[in-house]
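Note that this complex is displayed minus one protein chain, with the remaining chains in position.
Let's turn to chain A:
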Amino acid sequence: MARRPDDEYDYLFKVVLIGDSGVGKSNLLSRFTRNEFCLESKSTIGVEFATRTLEVEGRTIKAQIWDTAGQERYRAITSAYYRGALGALLVYDVTKPTTFENVSRWLKELRDHADANIVIMLIGNKTDLKHLRAVATEDAQSYAEKEGLSFIETSALEATNVEKAFHTILAEIYRIISKKSLSSGEPAPASVKEGKTITVGGPEPTKKACCTS
């Protein structure tokens, strides 16, 4: 199939990246959208976003991913972006137990501000730091099951499971959207792009030669 330009797609899915400060949200995003990882990356101010168009279940999906500042003080701004989001990637750092303990707070945030049927995926990032691991996979797995979230462990640095994480959540969103339109008897919406989006900050410069890929 010929490569489509970025603005041709069947669906536009808005996904938010949330979680404590410093767990690697921005690097998960840059790994997914540009296949880059930057050790010198700066903290996110407010909300930044990036997109990638890809094939999921035979459909062209444009994933519009909103990356948020982790500090609680930014919540007033970041939570405004939950609205209209079809998915949320809730990230913690497998080497920092407090970031895992805070997952429940983030879930509450989502329940308070996001759409009720938002698809949530729990992500344990930084698995490359094997010797520093402090959160067991099983603990996170059972927590995710209890809360009804999908779960995966990733390493943005080593590019482990990053594609899989995004593919899984986008596929799940697609299944829900297509099921919904089947049961309602209406055709699937051509795109969800009419959904209101608010924008903050700009995307980071794209060419980063020192970033490993």
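Heads up, the rule we're going with is that contacts are C-beta pairs under 8 Å (C-beta built on N, C-alpha and C of every residue); 3 or more make two chains touch, one makes a residue touch a chain; residues count from 1.
Just so it is clear, contacts and distances are computed from a predicted model.
Protein name for the hidden chain, per its UniProt entry and selected from "Proteasome subunit alpha type", "TBC1 domain family member 15-like", "Aminomethyltransferase" or "DNA replication complex GINS protein SLD5": "TBC1 domain family member 15-like". Within the full complex, the residue among A:Phe32, A:Phe49 or A:Trp106 touching the omitted chain is A:Phe49. Taking the complete complex into account, residues 21-22, 38-49, 51, 64, 69, 71, 73-77, 96, 98, 101, 193, 196-205, 207-211 of chain A touch the chain not shown.
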